[in-house]
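Shown here: the complex without one of its protein chains, the others still in place.
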Amino acid sequence: MKISARNVLKGKVVKVTKGAVNSEIVLELQGGAQIVSVITNTSVESLGLKAGVDAYAVVKASNVMVAVD
Amino acid sequence: MKISARNVLKGKVVKVTKGAVNSEIVLELQGGAQIVSVITNTSVESLGLKAGVDAYAVVKASNVMVAVD
Amino acid sequence: MKISARNVLKGKVVKVTKGAVNSEIVLELQGGAQIVSVITNTSVESLGLKAGVDAYAVVKASNVMVAVD
Amino acid sequence: MKISARNVLKGKVVKVTKGAVNSEIVLELQGGAQIVSVITNTSVESLGLKAGVDAYAVVKASNVMVAVD
Amino acid sequence: MKISARNVLKGKVVKVTKGAVNSEIVLELQGGAQIVSVITNTSVESLGLKAGVDAYAVVKASNVMVAVD
Partner (left out) sequence: MKISARNVLKGKVVKVTKGAVNSEIVLELQGGAQIVSVITNTSVESLGLKAGVDAYAVVKASNVMVAVD
């Protein structure tokens, strides 16, 4: 499946914190930066996400803000 | 100002494409990856965004999805 | 690629309206309902979206609201 | 109240899973497809959402992505 | 229609800027603050939005960030 989301960043899961409905996923990108995602527990399970798994962070362009110092 | 958004990635603007209301901004992150953002023209102007300017991509964790191959 | 977004609805593109940065895509789902999406022109081109093309509408669960009469 | 969100899909609540802050709501649309939503518990209560209740899934067009096989 | 979005702020439209696909709407809230929204042109027309019209800004809680100085 090819998706319209313009930002697909390759990385590896480094931490999964589960709540009752949502989980927080920390990914480490190839350049070393970390990305934090909040998705449902059901998705964590269906994708088999846990520390060490290769995964992508996916973000729609309209959800990216820009900031300057 | 310190913001709750968990993802603040340092980079540099490499391209700005203006429409009537929104602009598309391409940022190159320090690791070389590119991030695409769509924001209003008014923000592009008030932040002085143009190619070469240092800037951050900012994304709320709930707007980050995860994918696996 | 398998994505964490919980809502992936099968349909067919029925209309594409292009702007300078974004396009509006109308999809007709298998049950006959229509879904409207706004994505960047670059994605419209890279996915080859035009009337008649089979496609999915994809929505992260945290972006779905609920309403009652 | 009439809202700007372009996607308002009629269905019925089939499942509510409550967490400490958010709940996951599963709706079944008229065509049989399921839609998953994550909203706050307060909204679940103020709207009286529980299995069997008629409800709409509401999504802003800019939050809909498109994918192709 | 009663919606799950937790933030429904009463105001008045003060400006509409149309693009090819999206419009930018500026609302003035009752306390004097301004809120900017970007929605599709089709919604602007179907809701009859123009300067002087009473309207609400509606925001899902998961789309609200918090910042401190």
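Just so it is clear, A, B, C, D and E label the chains in written order, and each chain counts residues from 1 on its own.
As a working rule, a contact is a pair of C-beta atoms (placed from the backbone, for glycine too) under 8 Å apart; a residue touches a chain by one contact, two chains touch by 3 or more.
These numbers come from a predicted model, not from an experiment.
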Result, missing-chain neighbours among shown chains, is A, B, D, E
Contact set of chain E toward the excluded chain (per top definition): 3, 5-9, 13, 24-25, 27, 29-33, 35-39, 43, 47-49, 53-69
Since one chain has been left out of the picture, which residues of chain B touch it in the full complex? 1-6, 37-40, 42-44, 46-47, 56, 58, 60-62
Which parts of chain D face the unshown chain closely enough to count as touching? 1-5, 19-22, 40, 42, 60, 62
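Heads up, the rule we're going with is that only the chains that are shown with their structure count from here on.
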Applying the touch definition from the top, give me the chains sitting in contact with each of chain B and chain C. A, E
A-B against C-E, pair bridged by the larger set of C-beta contacts: A-B
Measuring from the mean C-alpha position of chain C to the mean C-alpha position of chain E, what distance in angstrom results? 23
Could you grab the centroid distance between chain A and chain C? Build each centroid from C-alpha atoms only and quote it in angstrom. 21
Can you list every residue of chain C that touches 2 or more other chains, as numbers and ranges? 1-6, 19-20, 22, 24, 36-40, 42-43, 47, 56, 58, 60-63, 65-69
How would one label the connectivity among the chains shown: line, ring, star, complete, or other? other
